[in-house]
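This structure is in structure tokens; I'll ask about it shortly.
This view holds just a subset of the chains, kept in their places.
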Amino acid sequence: MKLHALFLNCTLKSSSEVSNTQALIDKVAALLAELDVESETIRVTDHKVAFGVSSDEGEGDEWPTILERVNACDILVIAMPIWFGVRSSVAQLVMERLDGTYAEGDEVTGQYPLYGKVGGVIVTGNEDGAHDCCATTLFNLTHLGCMVPPNVDCYWVGDAGPGPSYIEAGGDKHLYTNRTARYMANNLVWGAMALRANPIGTNLKVLDAEARAVSR
Amino acid sequence: MKLHALFLNCTLKSSSEVSNTQALIDKVAALLAELDVESETIRVTDHKVAFGVSSDEGEGDEWPTILERVNACDILVIAMPIWFGVRSSVAQLVMERLDGTYAEGDEVTGQYPLYGKVGGVIVTGNEDGAHDCCATTLFNLTHLGCMVPPNVDCYWVGDAGPGPSYIEAGGDKHLYTNRTARYMANNLVWGAMALRANPIGTNLKVLDAEARAVSR
């Protein structure tokens, strides 16, 4: 079965506006396609996602349909712009909603729904903040159950201070970003295949019981 | 061949003093031993490690002997105390010195020396800052080539403000820390075995050439 990648575009803009982050997503998705991976992108702001930390915040909340797609993918990439040096509010909102999955572990192994998936990250910004976005987001993904291969972040930022964004600045031709896009695509595929070949056997429920036995 | 884990203890204290971080390392190492992994710890401050970003900063620099141990391990765990909300200066020094490995990629694949290893992190502090230490350090490790399985961070912190440290506070009996120590040990072993069974095939040199062809 083909690998399936899901990109959550956490731009502040709705689909009626051009998203620099989407441009970089498209590049990575094209590289994944060459590796026989099918990709899907959800622009989060196109949906009414409620603030909260459960998987369903009730009437009108459209997160559950996004979560279905998350649960169905092999490769999960959180893509985001930088604002004020850190990840966008929409990216933070997405992570907060994923908090609900902790409570949805497998009945036998206790593994959370994101176990068995690989995580990656895409960041665009006029200038500084990509490392912070990548570090926070990849770490959060490992907490939620994702495995993170080496070099699965791809970002573009300009130099210090305000300035043109990825598309306008010709980021499309930026060597570092193009290189890391390729590392990312290939290593995500490696990771997803490795997970298929070697499912994580850890039984969190058993370990939890062991921990309780030696704790207060 | 047995898996080999290396813990770099980045406490500010030399071995003549008790290290809270070491106490938590010992716990994780014992869990790894149960999983048939042999462990080794280096207290970085016991060695004269020069400031710098190369793998050998010349006369008197003892980093090269530490780097040899890094290159020999399957599982690399950076262990550190929190100071001022972030990782210790010694932990930062270690990461800076690992920068030198970027230049030591495999001649054929270009993969950096840390490719093929799994990374994890241990953090202790009186109070706040563990997430920042974990996120920054695990992200750095993926940049250097490590694969990061889910839930491979283990930390202990007390509540807001100054207070007793891990040992004095009886952190040994803290459920969350004991639980995550088990998750960490098991998932590190899974990751190391998965890497043995499925070595990362990505050729960074080929991808780099491809990127150059489409960049300015």
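Every chain is named by a letter (A and B) in the order it is written, and numbering of its residues begins at 1.
Assume a residue touches a chain if its C-beta (ideal position, glycine included) is under 8 Å from a C-beta of that chain, and two chains touch if they have at least 3 such contacts.
This is a predicted model, so every value here is computed, not measured.
J.: How many subunits, all of the same sequence, make up the entire complex in this structure file, 2 of them being shown?
T.: 4
Criterion: only the chains that are shown with their structure count from here on.
J.: For chain A superposed on chain B via Cα atoms, how large is the rotation, as a multiple of 5°?
T.: For the C-alpha superposition of chain A onto chain B, the angle is 180 degrees.
J.: Looking at the complex, which residues from chain A come into contact with chain B?
T.: My answer: residues 114-115, 131, 134-136, 138-140, 142-153, 170, 173-175, 178-179, 181-183, 186-187, 190-191, 193-195, 197-198, 200-202, 204, 207-208, 210-212, 214-216.
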